[in-house]
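Mind having a look at this structure? Questions to follow.
As you look at this complex, bear in mind that one protein chain is not there, while each of the others sits in place.
Let's look at subunit A:
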Amino acid sequence: MSDAILSLKNVATDIAQYHILHDVSFDVPRGKVTMLLGRNGAGKTTTLRTVMGLWAARAGQVMFNGEDIAAQPPARIARKGLAIVPEDMGIFGDLTVQENMALAAVSGPIAADRLELIFTAFPPLKTFWDMPAGNLSGGQKQMLAVARAMAEDRQLYLIDEPSKGLAPAIVSTLVWAMKSLKGAGASILMVEQNFAMARALGDYAAVMDDGRIVWTGTMDELANDTALQENLMGLSMEVA
């Protein structure tokens, strides 16, 4: 692909003595949403964590804007313009919602209009602004995790299963939030099991299995080809 914001080249990652990622190569096109799909345990989360520097790649390159960030510490990677919404959400439960948001805004207080936008999308965050985030419900924590990534402009968002445990009404809010990120010019690499959401958001897709990329292409191709889905992921995803 000509303009990839992120490009993994033959990335291999070990966790302790286990080889988890074997030879992962794919591109994330700039300004687009790329869905990372695959069975449970395929290595999707590990891939996102490797990009963020939370696991160290044993081999290969992670090219971000043309620079290999594979050996860099996570804080430095974040400062280059990446943000992660981790699978476990990474909420600071002892801190208030407000403090969680304040931390997410690395370079200064959150702009008022941005905060307004976040509150409009996720009203519970406003309601519980001064409460310890640990008291939020699971779905509200997920909202906070996404809102945190939205606190500042980032170039690339790594988002791990944001719809997990969310009611359908909120999933649509999430879709809207992602679209607004994309609309602002950001690129997104997202793991998502909810196919309606994947379909609604994805421009491109990469499918993993057993620590390898087994297919890449456009979301439309994948969505329209049930046989391919069966073949790649062992399930066919009903097109909503």
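Note that contacts are C-beta pairs under 8 Å (C-beta built on N, C-alpha and C of every residue); 3 or more make two chains touch, one makes a residue touch a chain; residues count from 1.
In this section, contacts and distances are computed from a predicted model.
Hidden from the displayed complex is a chain whose UniProt protein name, among "ABC transporter permease", "Glycerol-3-phosphate dehydrogenase subunit C", "Secreted protein" or "4-vinyl reductase 4VR domain-containing protein", is "ABC transporter permease". Annotation: of A:Pro73, A:Gly138, A:Gly165 or A:Gly217, A:Pro73 touches the absent chain (contact as defined above). Residue A:Met52 is the one among A:Met52, A:Val97 or A:Leu115 that touches the chain missing from this view.
When the missing chain is restored to the complex, the residue among A:Gln61, A:Gln155, A:Thr173 or A:Thr216 that touches it is A:Thr173.
Within the set A:Phe26, A:Phe64 or A:Phe122, the residue that contacts the chain not displayed is A:Phe122.
What subunit A contributes to its contact with the hidden chain is residues 52, 54, 73-76, 78-79, 83-84, 86, 88, 90, 92-95, 99, 102-104, 106, 120-124, 126-128, 134, 143, 148, 169-170, 172-173, 175-176.
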